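A single protein chain has been omitted; all remaining protein chains appear in their positions.
Here is chain A:
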Amino acid sequence: MKDNMEGRKLVDQMDVKFQTRDVQVYYGDTHAIKDVNVDILDKTVTAFIGPSGCGKSTFLRSLNRMNDTIPIARVEGKILLDGEDIYDPKVDPVQLRAKVGMVFQKPNPFPKSIYDNIAYGPRIHGLARNKAELDDIVEHSLRRGALWDEVKDRLQEPGTGLSGGQQQRLCIARAVATEPEVLLMDEPCSALDPIATAQVEELIDELKQNFSVVIVTHSMQQAARVSQKTAFFHLGNLVEYGDTDQIFTNPVDPRTESYITGRIG
């Protein structure tokens, strides 16, 4: 916890996107997340690593209130997005999720056309005034998702017909189509083969120019490759948070070191 506080002091307050203070998450009686304090920076890729069941996905899902859909889940503490408490009763989770997009572990395109997959978010948020604008958004988003060249000739074909890696990039494009500020990714490559993984990682690297990206991953190599900041979770605690280079080369906490060197996890 001490290191965590120190790390925070180094951060320029202007660049902080998410600030969490003493966050607790409970599933019924299970205390899944304990006292997590972390500052997530803008235009940075932050990786959450840790063994299975350590709570990193749970914590990620509390950042855009996806945990609200689980009746027994309960979140305490403060999570501030640009200084605003996202669990404030005045906050509509729907509005929050438009600002904080999410990409899931398994590619989950809608069983609709590629075009409609991308256009759905902008449509429900009223981001386009007419068809031409919507077309622009779709093209722009697919370009950002590094998928445009592969699908531009078959936008009306079902998104479910794409390959796994393409589907995941479609989901990323769908998430960026609503112009979010933060992109949460829950093990986005765990269902992909190495080539598709490399493509998605490259894409993540590009996305950080416009978004704050938070990625949960099981692969330490991936965390090392794509992230600038890394948070190590263990048994619901945030053990260590800092620059990725420092975490992987010179971890402060012995637990982090054990995990990185493969002795726990």
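Note that in this section contacts are C-beta pairs under 8 Å (C-beta built on N, C-alpha and C of every residue); 3 or more make two chains touch, one makes a residue touch a chain; residues count from 1.
FYI, contacts and distances are computed from a predicted model.
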TODO: Could you tell me which of "Phosphate transport system permease protein PstA", "Cysteine desulfurase", "Carbon-phosphorus lyase complex subunit PhnI" or "Probable tRNA sulfurtransferase" is the UniProt name of the chain missing from the displayed complex?
DONE: "Phosphate transport system permease protein PstA"
TODO: Check each of A:Thr30, A:Gln95, A:Ser163 or A:Gln221 against the chain that is not shown and name the one that touches it.
DONE: A:Gln95
Task: Contact with the hidden chain (one of A:Arg21, A:Lys34, A:Lys78 or A:Lys106) - done: A:Lys106
- [ ] Decide which residue listed in A:Met66, A:Ile215, A:Ala231 or A:Ile247 touches the omitted chain of the complex.
- [x] A:Met66
TODO: Kindly state which of the options A:Gly121, A:Gly145 or A:Gly236 is in contact with the chain not pictured.
DONE: A:Gly121
- [ ] Kindly state which of the options A:Thr44, A:Thr160, A:Ser190 or A:Gln228 is in contact with the chain not pictured.
- [x] A:Thr160
Open item on the list: To test your reading of the contact rule: which positions on chain A touch the chain that is missing from view?
Closed with: 64, 66, 69, 71, 94-95, 97-98, 101-104, 106, 108-111, 120-121, 124-125, 160, 171, 174-175, 177-178
